[in-house]
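These notes concern the structure reproduced below.
A protein chain is absent from this complex, but the other protein chains hold their places.
This part shows subunit A:
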Amino acid sequence: MNGMIIGKYVPGDSLIHRLDPRTKLLLMFIYVFIVFLANNGWTYGILTLFTCLLLFLSRIPFSFMMRGLKPVLWVIVFTFFLHVLLTKEGHIVFQWLGIEVYDKAIQQGAFISLRFLLLIVVTTLLTLTTTPIEVTDGMESLLSPLKKWNVPVHELALMMSISLRFIPTLMEETEKIMKAQTARGVDFSSGPLQERMKAMTALLVPLFISAFKRAEELAVAMEVRGYRGSQNRTKWRELTWGRIDTAFMLFIGLLAIALWLLRS
């Protein structure tokens, strides 16, 4: 998993970094839908151009992005070949060992894997340029209309931000428990799968017990600091919607219209 960059934040001060997290979330959400509008060379071309523009504006090095995409590359290649082998439309380009490859199949395979690639690039871009806490704040703000239907939006967002805060703590703890159990003779890294699964209980049970204990203590600490739910609460982190955010939203709107008009 070392090569994975999805979910990692790269600090920076680019235009994309400075966008309101709501803009970025909406942008990604709309993008995921309009990607499916594309069905010919023109539309895919525009989409690719748009994605490259975002990548350029984010100042994330292209090579860094590519390195991060390596783990998913084989899925993309696999998708391509699946389409090439299974689609039977258009005319045959070549035949080999009884396998017939059609020209439409190659085209469709290329489009589908490109679509896949674009989706991954854009979603990765979101997490690379937005801190998890910003994503949480953005989600809370975007989902706040749901409060009318008694959806506990604030509580969910708080849960998410606390989970994010505790990831490194629990990782550290996992490591500590693993070392402690290894010292007591538990073998986590070799032996048959069944044995290794059994060894995991020696890790998971103490980890869960301590996580529950942490949760309880944290709840007390929150309560004595006056936490009583979302009522009458102010917010330290305020989101500010700027002109640039409106511009980006208009831009993606235009893109959607262009794709709609150009699709065949």
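Keep in mind that, in the parts below, a residue touches a chain if its C-beta (ideal position, glycine included) is under 8 Å from a C-beta of that chain, and two chains touch if they have at least 3 such contacts; residues count from 1.
Throughout what follows, contacts and distances are computed from a predicted model.
Visitor: Match the chain absent from this complex view to the correct UniProt protein name in "Energy-coupling factor transporter ATP-binding protein EcfA1", "Cysteine desulfurase", "histidine kinase" or "ABC-2 type transport system permease protein".
Guide: Hidden chain, UniProt protein name: "Energy-coupling factor transporter ATP-binding protein EcfA1".
Visitor: Would you mind spotting which of A:Lys70, A:Lys235 or A:Arg263 touches the chain that isn't drawn?
Guide: Of all options in A:Lys70, A:Lys235 or A:Arg263, contact with the hidden chain holds for A:Lys235.
Visitor: Would you indicate which residue among A:Cys52, A:Ala180 or A:Met222 is in contact with the undisplayed chain?
Guide: A:Met222
Visitor: Sort through A:Asn40, A:Thr169 or A:Thr201 and give me the one touching the missing partner chain.
Guide: A:Thr169
Visitor: At which residues does subunit A meet the chain that is not included here?
Guide: Listed in rising order, the touching residues are 132-133, 161-162, 164-165, 168-169, 172, 213-214, 217-218, 220-228, 232-238.
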